[in-house]
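Attaching a single structure in structure tokens format; questions to follow.
Up next, subunit A:
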Amino acid sequence: MNETERKQGEWEPKIIAFLCNWCSYAGADLAGVSRYQYPPSLRIVRVPCSGRVSANMILDALRSGADGVLVSGCHPGDCHYISGNYYARRRFAILKRFLEFVGIESDRVNFSWISASEGEQFAQVATEVTERVKRLGPARHLVKEF
Partner candidate 1 sequence: MFFATLEGLRRFNIPHKFEFVSIISLYAKWLREGRLKVDPAWNKDGLKFTVQDPCKLVRQGLGDVVAEDLRYVIKKVAGEENFIDVWPRMSNNYCCGGGGGSLQAGFVENRRKYGKLKFDQLSATGADVVITPCHNCHTQVIDICDFYGGKWKTTHLWNWLEKALVIDDSGVQAGKD
Partner candidate 2 sequence: MSTMNEKITEELRQKARQLLESGRVAAFLGYASGSVPMVMRPFVARTPEDADRLEWNSFCVLNLANYLPALLKSFEPPRRPNEPPPQGPLPKVGVVATGCWSRNMVVQIQENQVERERLVIIGISSRGMVDRKKVQALIAHRDVTAVKEGDNTLVVAGPGFEEEINRWDVVRDNCKSCVHPDPVIFDDMIGELKGERDLPDRFSQVEEIEALSAQERWKWFTSEIQSCIRCYACRNACPLCYCPTCFVDDSRPQWVGKSIDSVDTAIFHILRAYHCAGRCTDCGSCESACPMGIRMRILTKKLQKDVLQLYGIEAGMSVQEPLPLTTYKKDDPQDFILTESLKGEKK
């Protein structure tokens, strides 16, 4: 089990996860069905496809104060909408490098492929991303103070 015990009073990051409905969201459900435990840091936003997620959405999450972002879709070739994740892959590849270029820490913005049958992998990725974000500490860049 991928369980990360949370210590009392320890800072828990907030991570916005955009999950495609057909694979990664189902994978997250399967993680639950299989009772794989992972840290309570994710706030999942269900989107039809990883191809639905734009740079704007990711920046909006950061601007709103998310300590991290995860975008996850179907594996290449498995897209329910044929090619959405291929386009997404190009957009995200460019965006991720670009955000790193302006000084956003590499581990803040994460992308993964998780299929509907990969409940365990989902829990692993959720744990991994949380740990990476925890190492970075709370997000400061691009966080708008309202």
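The candidates came about this way: all candidates are chains of the complex that A comes from, given by their letters.
General remarks:
Keep this in mind: contacts are C-beta pairs under 8 Å (C-beta built on N, C-alpha and C of every residue); 3 or more make two chains touch, one makes a residue touch a chain; residues count from 1.
All values reported here derive from a predicted model rather than from experimental measurement.
Every option in 1 or 2 belongs to this complex, yet subunit A touches just one of them, candidate 2. Against candidate 2, the residues of subunit A that register as touching in their complex are 55-56, 59-60, 63, 76-77, 83, 86-87, 89-106, 110-114, 121, 124-125, 128-129, 141-145.
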